[in-house]
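Can you keep this structure in mind? I'll have questions shortly.
With one protein chain removed, the remaining protein chains of the complex are shown where they sit.
Each chain gets a letter, A, B and C, in the order it is written, and its residues are counted from 1.
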Amino acid sequence: MEGRERKTLVLGVIGADVHAVGNRILDYAFTQAGFKVVNIGVMASQEEFIQAAIETSAAAILVSSLYGHGEMDCRGMREKCQEAGIGDILLYVGGNLVVGKQDFGPVEKLFRKMGFDRVYPPGTMPEEPIADLRRDLGLA
Amino acid sequence: MEGRERKTLVLGVIGADVHAVGNRILDYAFTQAGFKVVNIGVMASQEEFIQAAIETSAAAILVSSLYGHGEMDCRGMREKCQEAGIGDILLYVGGNLVVGKQDFGPVEKLFRKMGFDRVYPPGTMPEEPIADLRRDLGLA
Amino acid sequence: MELSVKQMDPEEFGRQRQEVLTAWPTGKEVDFDEAVAYQKELPAAKVMAAKLAQGKAKGVTYAQPRAGVALISEHIELLRYLQDEGGADLLPTTIDSYTRQNRYKEAQGGIEESRSIGRSMLNGFPAVNHGVMACRRVVESVGVPVQVRHGTPDARLLAEVTLAGGFTDFEGGSISYNIPYAKDVPVENTIKYWQYVDRLVGLYEENGVRINREPFGPLTGTLVPPSISHAVGVIEAVLAVAQGVKSLSLGYGQCGNLIQDVAALHTLPLLAQEYLKKLGYPEVMITTVFHQWMGGFPQDEAKAYGVISWGAVAAALGKATKVIVKTPHEALGIPTKEANAAGLRTTKQVLNMLRDQTLPQTEELTLEEKMILRETRLILDKVLELGEGDMAVGSVRAFQAGVIDVPFAPSRFNVGKILPARDTTGAVRILDFGCLPFDREIRDFHQERIARRGRDEGRDPSFQMVIDDIYAIGKGMLVGRPRG
Partner (left out) sequence: MELSVKQMDPEEFGRQRQEVLTAWPTGKEVDFDEAVAYQKELPAAKVMAAKLAQGKAKGVTYAQPRAGVALISEHIELLRYLQDEGGADLLPTTIDSYTRQNRYKEAQGGIEESRSIGRSMLNGFPAVNHGVMACRRVVESVGVPVQVRHGTPDARLLAEVTLAGGFTDFEGGSISYNIPYAKDVPVENTIKYWQYVDRLVGLYEENGVRINREPFGPLTGTLVPPSISHAVGVIEAVLAVAQGVKSLSLGYGQCGNLIQDVAALHTLPLLAQEYLKKLGYPEVMITTVFHQWMGGFPQDEAKAYGVISWGAVAAALGKATKVIVKTPHEALGIPTKEANAAGLRTTKQVLNMLRDQTLPQTEELTLEEKMILRETRLILDKVLELGEGDMAVGSVRAFQAGVIDVPFAPSRFNVGKILPARDTTGAVRILDFGCLPFDREIRDFHQERIARRGRDEGRDPSFQMVIDDIYAIGKGMLVGRPRG
């Protein structure tokens, strides 16, 4: 992405979740991949994600959730983006999104229905969302 | 069983099976339980079991099979007993009777159909056939 | 109230208590004298401190799972299953993440939604919302001691409700439940919150009821050098004993190198005893807790069983008093009760097979022990120096100064400058010391070990090496080697 303006991403861990390790790795990996990462850290509310995205004119919001409450924490996020005037922003989500071991199919469906553009299962390596993001932003 | 004549059992491992450890333990356990054990050891043929039973006027034949070929090795044993004139002898069988992990229900059915009076799954402790034998022989 | 390691004065405790017990309606169910009477009626088999003392004397290692769901009867069913089908020696009640942040309203929402959709929407048991009587139903439904496990910076109300509810062990501490579990809570605040909890335990003690306390050993669970978690454990032990706590389990999270893990288990109680004595506190019962691998797990269950077993081996050979057990579903989030019981059975098989075996004392083990002792003492002595002899004051200043620095912690009160990495044998060493008060000899030791790994791998030590280490176990390795 030399010579082009670097795209900005907002990265964070939603809700009451304090898992900080993956957040540090994603920050490093997306930065290495040439993105400008605005990392709002752990325990971030929907409002904090959206506020940060507006302030930095971000191209995408990347939500992590590792503790199983993702379903409750992410509900209505797309609608809040719309209200805030960034209804078209790319919304990615990944992690252990629900309590317990479940087939990923229905979980993906659930979050797609909630307005997330891409949904990743536990154990996804950073390379995958990086490639998707390049594709979705037309950088590939 | 003090004061009564001790009942005789023929014990052995059938077919091309060389598992000797369990055989030694069963020998010890049935002897401790008051039976007279005629142990024909490993790699015993149907004929050897039956011959030993006739020679010792045994009350029961206890067949072990640990290596998965039990189904082939045990076929026709009840008929051979009938031909030899000991058609009513108690026939017990136990061990890993078929190749691979299978539900025990169908395996038991198969061996019961072949004329075995009692069929034991892998991992049975000696106490169980000892108690059954006492019951079947009216010693309990 | 000014920060100090000293015992809280009764007035301050009473003032806070009023506030704490009115923060949520169930607080008014707490009646201390009645709670003491209830606790005294519990049979010894259900009292954690009694059972731990027994295990310590016999030299056995107990197995304890993690478990908690939103609704009471489902939670009881889960614990019974782990006791009966998993053979758990000790049981937990893991608290949900909303309760951990004192967000009782959201927890209530989770309870109601769980009820209406028929599956747990919470990742634990919201004990405050359920209240004292519900906790007692849990305790009465099982035959072994039950401990509260959580991750709550301000656990004052949770402690009041659960101890009145018959739980006999309470996990956590001012640092171990702040730095890895919060983003914005000053260490000074959590020390005060946890002095309240410890004082409450002290009050039970003074009334003849022994509650065990367990600082959370693994911290962030990711490449934490033993001396850092040991320093935190000793500080929390001192803070607890100062408030009247008499029974402590000190924890440590598996690093993965057997020698280092056994050395850590050997040194942890020694250090706590040493500093308690040095600071003039009475002798207390100290047991050890070993946490099976706290980092990323392989998704494949067969591989996960290998990781679980390796943790059980280290716990057994290191003679931990108890081991906290992982499950074959670890990589996939909260496990089913079947998977949880399976992890327990695997662990117990290994513990039983190794019950009579130890890791003999060797030069390598002695060296690891020596390094852990020296490093931890350097940190603790600096903490005391910064606090002018006061461990509470010193702890706050130590975090400001980076004298204690927990890798990968979310808290902004943690300096976050140190960088750990594995050496070529998988032991956790330090790549960047940040502001740790280590001398030349210790620094040389760490650098030399990491440099040897760099040479083995033909690359310079860097953050990439650290990332490789974090992913390693999930990919079936301990040391994150470059491909090839």
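Heads up, the rule we're going with is that a residue touches a chain if its C-beta (ideal position, glycine included) is under 8 Å from a C-beta of that chain, and two chains touch if they have at least 3 such contacts.
Since the structure is predicted, the reported quantities are computational estimates derived from the model, not experimental observations.
**Student:** Could you tell me which of the visible chains the hidden chain touches?
**Tutor:** Within the full complex, the chain left out of view touches B, C.
**Student:** Please pick, from C:Arg103, C:Arg119 or C:Lys303, the residue that touches the omitted chain in the full complex.
**Tutor:** Touches the omitted chain: C:Lys303.
**Student:** Of the residues B:Ala53, B:Val98, B:Val119 or B:Leu133, which one touches the chain left out of the display?
**Tutor:** The missing chain is touched by B:Val98.
**Student:** Among B:Val42, B:Leu110 or B:Leu133, which residue is in touch with the absent chain?
**Tutor:** Once the missing chain is taken into account, the touching residue is B:Val42.
**Student:** Of the residues C:Gln54, C:Gln349 or C:Ser462, which one touches the chain left out of the display?
**Tutor:** Checking each option in C:Gln54, C:Gln349 or C:Ser462, the one touching the absent chain turns out to be C:Gln349.
**Student:** Applying the definition given at the start, please give the residues of subunit C touching the unseen chain.
**Tutor:** 256-259, 298, 300-310, 312-313, 317, 341-350, 352-357, 360-365, 424-426, 473, 476-479
**Student:** Please output the residues of subunit B touching the missing chain, sorted low to high.
**Tutor:** These residues of subunit B touch the chain that is not shown: 15-21, 23-25, 28-29, 41-43, 67-69, 71-72, 96, 98-101, 122-123, 125.
Note that only the chains that are shown with their structure count from here on.
**Student:** State, to the nearest whole Å, the distance from the C-alpha centre of subunit A to the C-alpha centre of subunit B.
**Tutor:** The mean C-alpha positions of subunit A and subunit B differ by 66 Å.
**Student:** Just curious, how far off is subunit C from subunit A if you go by their C-alpha centres, in Å?
**Tutor:** Comparing mean C-alpha positions, subunit C is 30 Å from subunit A.
**Student:** Which integer distance in Å separates the CA centroid of subunit B from that of subunit C?
**Tutor:** Between these chains, centre-to-centre, one finds 54 Å.
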